[in-house]
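As you look at this complex, bear in mind that one protein chain is not there, while each of the others sits in place.
Lettered A and B in written order, each chain numbered from 1.
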Amino acid sequence: MFEENSMAIDELEKKLRPPEVQLAPYPSKVITLASGELMVVRECRREDTPALLGTVYPLLGVAKDYYDVVAARMYNEILSWYRYRIANMFTLVGTINGEIAGIVTSRHVDPKLGMSLHTLTIKRGLRVGAQLFAAKMEHHIEYLKEEEVWIVAESPIGFKRWMIEYELEDRSSGFPAVRHELGGVPTYALTRRLWDAVKAIKCTGTRPVSPELLKTADRLVMPNEYVQLPGWKRNG
Amino acid sequence: MIDFSVYGDQALHINAFRCEKCGTLYYPAPMVCRKCDSIRDPTTNKGWEESPLEGPCTLLTWTRVWNLPEGFNKKFLMFGMVEFENGLRASGRIEVEGDPEIGMRLTAKAVEADERPGPPVKVFVFS
Partner (left out) sequence: MAPRIGIVGAGHCRFGNSSEYDLVDVIAYSANAAFRDAGGLNLRKEVDQVFVANMAGGLFNRETAVASALVSRMDMEPVPAELIENGPASGASAVKMGYMAIASGLADVVLVAAGEVMRSVTGWEATDIVATMSHKEAEYNMGLTLPGFAGMFTRLYMKKYGLTERDLALVAVKDHDNGAKNIYAHVQIPVTIDAIADGPNASVVNNYVAEPLRMYSTCPITDGSAAVILVNMDSPKAKLFKKKPIRIAGIASATDTHCVHNRRDPLVLDAVRLSAEKAYKMAGVGPKDISFAELHDAFVIFELLISEEVGFFERGKSFLAVRNHETDINGRLPINTSGGLKAKGHPVGATGVSQIFELVRQLRGEAEEGRQVKDPKYGMAVNFGGFGNNVVTTILAKE
């Protein structure tokens, strides 16, 4: 059972909570994946936390494809966001019939800068990760109106793919003044200009999402099985 | 005696080969002339005349490739096949604004490319 923190918000707690900005909401969209399945992409709310954490948790033990470190860091991000210990973070989820297919996390640093955190693909084989990464960039540039987003990745191959496909700007010469929050490493940037050049081929989705479809994504469902965990089942 | 001219500025060319016995033109160079069975010895090229393949050509077909091989860290590259006025055909990279069109007139030149490990190679650019 997951309970709201019942502690009174006293002076000390106020000091520990980062000052928050009210972020512009991400307008939900639906993408028809190659299989014909409809993936609703929406922003997460506090009440989604149990399902998000429960979805990420089993992957903590999967070393292949860097799932373990991405899952561990994303678990930290989502829990910290829930516990008011990380500023201006947003989480987008992709769901198919309510079941979580992928999750992305990111942070609004200031009006000009976004910090891309993580992309976790649960359902494989349908480019869910690529679609959600693009949705994350869409939110940073189009809705949060930032000028650029700093990006790194745990997976060298995944990162190289973004570097090439988005033509990311290399900011590593600015290190250490320019460093990504994740690991403090030299970073690459997606600027508004670079985003405008690729958004037509990278970012898609239909808006608005019909109320019936949105309802299916209302209560997030954790996957019962994972391709990444052969033989594992959530419910026995 | 040393041939010092090899240290000068070398113009870059990709060559067509002509069999001197029967005059048939080739690109790339064969080892045997299909018309008169003349052999080409690549160590001397004796009996074969080389000449630069360049200049005006007509675009036969083209593509924009988004998944490039290792070393080509670009979003995409355009490639095409062209036909020269002498009837020879070649493949190479296209550098034009926007989408090329089949049948358009282009100019071929050779440039150096070094995306892959090892010494630079000569490539056709059609623009």
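One rule holds for everything that comes next: a contact is a pair of C-beta atoms (placed from the backbone, for glycine too) under 8 Å apart; a residue touches a chain by one contact, two chains touch by 3 or more.
Remember, predicted model here, so these are calculated numbers, not experimental data.
Engineer: Please provide the labels of all shown chains that the missing chain touches.
Structural biologist: Counting the whole assembly, the omitted chain is in touch with A, B.
Engineer: If I consider the whole complex, including the chain that's not displayed, which of A:Ser35, A:Ser172, A:Ser210 or A:Asn224 touches that chain?
Structural biologist: Reading the full complex, the residue touching the unseen chain is A:Ser35.
Engineer: In terms of residues, what is the contact footprint of the unshown chain on chain A?
Structural biologist: 31-36, 125-127, 131, 157, 160, 201-206
Engineer: Tell me where the left-out chain touches chain B, residue by residue.
Structural biologist: Residues 27-28, 60-72, 77, 79-81, 89-93, 102, 113, 115-116, 121-124 of chain B touch the chain that is not shown.
The rule is simple: only the chains that are shown with their structure count from here on.
Engineer: Report the inter-centroid distance (CA atoms only) between chain A and chain B in whole Å.
Structural biologist: About 47 Å, centre to centre.
Engineer: Would you tell me which residues of chain B are touching chain A in their complex?
Structural biologist: Residue positions touching the partner: 68, 73-75.
Engineer: List the residues on chain A that touch chain B in their complex, please.
Structural biologist: For this pair, the touching residues of chain A are 163-165, 167, 198.
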